[in-house]
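A single protein chain has been removed from this complex, and every other one stays in its place.
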Amino acid sequence: MQEETIKKFMYMNRKAPYGTIYALEALEVVLIGAAFDQDVSLAFLDDGVFQLVEGQDTDGIGVKNFSPAFRALGDYDVTKLFVEKESLEERGLSPDDLMELVWEDEDDDWAEKPSIRIVTRDELKSILGDQDVILSF
Amino acid sequence: MKFGVVVNEGPYTHQASDSAYQFTKAALAKGHEITRVFFYHDGVNNGTRLTVPPQDDRNIQKNWTELGKEHDLDLVVCIAAAQRRGILDENEAKRQGKDADNIAEGFRISGLGQLIEAGIMSDRLVTFGD
Partner (left out) sequence: MSILHTVNKSPFQKDDLKSCLAHANEGDAVLMIEDGVYGAIAGTAASQDISNAKAGVYVLGADLAARGIAQDKVAEGISVVGYDGFVDLATEHSAVNSWL
């Protein structure tokens, strides 16, 4: 394995949380994968956008609420979360309904910057076309 | 070319493991290299040696074990997913104080990093799931 190889890794998130384990186990891969110093992006489209909704409270279903872990992504240098605008709109959501996720830019005096980037379907299409490895769950 | 294969569903309920097996065989037949087959989510259930399918059906676990033996495949079961679902090797069973293990021959249990590494090492990563 060549250590200097840096690939563009894209994590596809198309499934809602809690109904199935895919969203949680995808996030576990992202957190572990962050140690590998690759060029990491996450795409949230279709029902995947529901993973980022603010105010998740799982007390009543007896399942662990894993949404706070998204807030840790910035500390792991995972700073590119592409959320598809059309997927939000189709589901009656706006960017204001999503958690506020930030990362600190060390090249800019540790300024807090938003990790969530709202992109159109066409923009996401070209981002997807530019990846080396696409992980789906 | 180097292929990594990911299997995200268990045997029998979903076709994913069968499809992954057929794909892997076809890739090997064409002279490609399989860097690793990584079993994640319910896919870890492909790695238990305790399944007993009917005699007239395929034995998915055995298929993988035999293909693995023939081609020296690295069949890796994700440890985090495996622990949730009760797939254990001898070491893990000991470590967790369990009275048995069930990992099948040719499979090994390892961390999620092996999935990322497969993505880095392989020219293509192909995922089969639900």
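As written, the chain order gives the labels A and B, with residue 1 at the start of each chain.
Rule of thumb we're sticking to: a contact is a pair of C-beta atoms (placed from the backbone, for glycine too) under 8 Å apart; a residue touches a chain by one contact, two chains touch by 3 or more.
Because the structure is predicted, anything quoted here is derived from the model rather than measured.
> Quick one: which of A:Asp37, A:Glu89, A:Asp105 or A:Asp130 touches the chain that's been left out?
A:Asp130
> Could you tell me which of A:Met12, A:Val30, A:Val83 or A:Leu98 touches the chain that is not displayed?
Checking the options A:Met12, A:Val30, A:Val83 or A:Leu98, the one contacting the hidden chain is A:Met12.
> If the missing chain were put back, which residues of chain B would it touch?
1, 3, 8, 15-16, 19, 22-23, 25-27, 29-30, 32, 123-130
> Write the list of chain A residues that the hidden chain touches.
12, 14-15, 22, 45-46, 121, 124-126, 128-134, 136-137
The criterion applied here is as follows: only the chains that are shown with their structure count from here on.
> Please work out the Cα centroid separation of chain A and chain B, and write it as a whole number of Å.
Comparing mean C-alpha positions, chain B is 26 Å from chain A.
> Would you pull the chain A residues touching chain B in the complex into a rising list?
1, 5, 7, 9, 21-22, 25, 28-29, 32-33, 35-36, 38, 133-137
> Quick check: in the complex, which residue numbers of chain B touch chain A?
For chain B paired with chain A, touching residues are 6, 8, 40-41, 80-81, 111-113, 115-117, 119-121, 125, 127, 129.
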